[in-house]
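The complex appears here minus one protein chain, its other protein chains still in place.
Up next, chain A:
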Amino acid sequence: MPNRDMSFIELSARERARRILDQGSFRELLDPFEKITSPWLEPQGIVPEFDDGMVVAKGKFNGKPTVIIAIEGVFQGGSMGEVSGAKMAAALELAAEDNRSGIATQALLLFETGGVRLQEANLGLAAIADIHSAIVDLRRYVPVIGITAGTVGCFGGMSIAAGLCSYLVVTREARLGLNGPQVIEQEAGIEEYNSRDRPFIWSMTGGEVRYKNGFADIIVKDSVNDVKTAIIQCMNKGLPDTLRSDDYDYYLQKLNAIDTSKQADATLVKNIFGRGDRK
């Protein structure tokens, strides 16, 4: 039988967090029984959930104190609302505080998100900005490790959060991009970006091409064990020498050189960003 390791993609956010942490160490903060729920969804005819689609847990990873924050992609496309965003931002801020107070706390972020929750508009955007600041703060002390596995992927403002992480782990089923396929098609037209052309979408934003072009650090199979191994590798590396987000001169120069009159495709992206060492 193929792929007999446990699938990571198949797991819910809570199960992902539980399985990544050392056995028996998972302790959820603001769990569903606390009923911290979005006040904005019900008036708009959407059934809310008691965790608002955000799982925050403390525990141990590889024996060390860790906070893990997992977005549930199944609930509202993993969108970031006021409550879910605040949960993530606060957890990151507390982890930075802990590190400042001498309690070394590692941070793992599991991204399955389309970005801001449109129903909560600016409140969601503000929360995402808080998350960005918190990651930048925390990554000074410990590596902040992001993982996006699919099936949702990581889009919108949260793709910036993924870009701010010290390390990013992907599977080939993941996608990473600022705008989702439907949004690009709607704004730029179907000739520019056909949101139903799946091979094209994955050739531009899929996990494999993001890894080859240096926007992700490790690509893993869809396996809980392989994800854990990749996290250990990242942690062993410690703080990276250069952060992707500090490398803006390099990226700006490349972006400025793009001829936007030509239709972008996978080859163009590879020619610009491709890293020969990653085949």
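In the analysis below, a contact is a pair of C-beta atoms (placed from the backbone, for glycine too) under 8 Å apart; a residue touches a chain by one contact, two chains touch by 3 or more; residues count from 1.
Everything that follows uses one rule, which is that contacts and distances are computed from a predicted model.
One chain of the assembly is not displayed; among "Malonate decarboxylase subunit alpha", "Heme lyase CcmF/NrfE family subunit", "Cytochrome-c peroxidase" or "4Fe-4S binding protein", its UniProt protein name is "Malonate decarboxylase subunit alpha". Looking at A:R27, A:K64 or A:R196, the residue that reaches the missing chain in the full complex is A:R196.
Among A:S7, A:Q119, A:N179 or A:N213, only A:S7 touches the chain that is left out of the view. Of the candidate positions A:G115, A:G156, A:P181 or A:G206, contact with the unshown chain belongs to A:G206.
For chain A, the residues touching the absent chain in the complete assembly are 1-3, 6-7, 9-10, 150-151, 172-173, 196-199, 202, 206-208, 222.
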